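A single protein chain has been omitted; all remaining protein chains appear in their positions.
== chain A ==
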Amino acid sequence: MHIVIIGNGISGITAARFIRKAADHSITVISAETDHFFSRTALMYIYMGHLTYEQTKPYEDSFWKKNRIDLVNAWVESVDPAAKTVRLSEGASIRYDKLILATGSKPNKFGWPGQDLPGVQGLYSKQDLDNLEANAPDNRTCKRAIIVGGGLIGIELAEMLRTRDIPVTFLVRENSFWSGVLPAGESAMINEHIREHHIDLRLGTNLVEILADDTGRARAVTTDKGETIDCDLVGLTAGVTPNIGFLDGSGIETGKGVLVNRFLETNHADIYAIGDCAEQREPIGNRRPVEAVWYTGRMMGEAVAQTICGNRREYKPGHWFNSAKFLDIEYQTYGWVMSGKNRGPRELHFHWRHPEKKICLTLAYDSKTRQLLGANTFGMRMRHEVFDAWLTEQRSIDAVVRDLRVACFDPEFHRDYHPLITRAFKEHEPVNA
């Protein structure tokens, strides 16, 4: 059996590896992005000079031959489910028995005037990074950068540019950074931290237009506050959408992404979709139908590999978790801590923040049962296994605070904030704003 995988990101490659573990099928991975799998999440470290591109590759180049995974560097132009072929842009076709779509995302563009000008870019692919190296190699070529969109990629891009001393103006539509996801206290702390890093954070500000110079390059932006800000780079980081344009007319059902059931099967037998480009027909718990997250891509890759190798397995993500780093502050989340309007009437929050340092903790719990719903930590590390178990056993917030030390994953000799947290918990007024 010949299995063709389009996309060599974490989803596609995880699928390939687990298929190889379980079976002897021939496997072909097609990607025009890079010859070999690299860690997309590490792209920022290449620009910052922490890592070389080679160091972002989790496997040595000899790995693929040894594991008999064929790599094809090409763009896929279209898919023909009836003939079971994919057509490459050079004209060649590849026949498949099973096809896995793992094509990931592309940066969102909301129809801003000037959004396709040279000097305007997102940050997702290796090509985006190469563009950035050309657009903003140093602070003489790029005298100011504008970043549009207040999420994880936006703050990463801001951090990257600051390591080359490039002035950054960060336009965030919301009144506080990532406030659609983070509760108010946490979001406020990150606002402070962004400004500490000399990033010109403009909250509640929208992009109106990107202006071009004589040569057609982006030279400035205008905002809905009536300002015009000169710049040499505009980073569009207002989220991503599934990268599925090449499927138009193939008969594969799509919504925002490729529609799949819980077994990651599309409307065509023998075609599956995983990772960022897949959209669940039925929502799974509180999760969004399209989840552009590293871990879920990996889990879908594992699940689809089992299904293809004759061990049909549902994609069944456990408790939600995620992590990120905001400049110098590490963030972890387990379970659900809802922000603003998303919060249900019975969800209460215990929020603790260190009096001086940028360290805080939010525990969400049910006002009636006192059951733990989720945890957000900033500047402290928690043990995944422990929180996973606590969420499964529906432990009460009181027991969680009492045993918080068990969940600590900070390095040895770290300062123990547990006494401060316990005291604060005894005195806290439940927040449900």
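Here is the rule we use: contacts are C-beta pairs under 8 Å (C-beta built on N, C-alpha and C of every residue); 3 or more make two chains touch, one makes a residue touch a chain; residues count from 1.
Convention: contacts and distances are computed from a predicted model.
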Missing subunit (named according to UniProt) among the choices "Branched-chain amino acid ABC transporter permease", "Pyridine nucleotide-disulphide oxidoreductase domain protein", "Adenylylsulfate reductase subunit beta" or "Stage II sporulation protein M": "Pyridine nucleotide-disulphide oxidoreductase domain protein"
Contacting the left-out chain in the complete assembly, out of A:31, A:131, A:332 or A:362: A:332
Contact partner of the left-out chain, one of A:1, A:23 or A:42: A:42
Contact set of chain A toward the excluded chain (per top definition): 10, 39, 41-42, 45, 48-52, 55-58, 60, 137-138, 163-164, 196-197, 294-295, 298-299, 302-303, 311, 313, 316-319, 321, 323-325, 327-328, 330, 332, 381-385, 388, 409-415
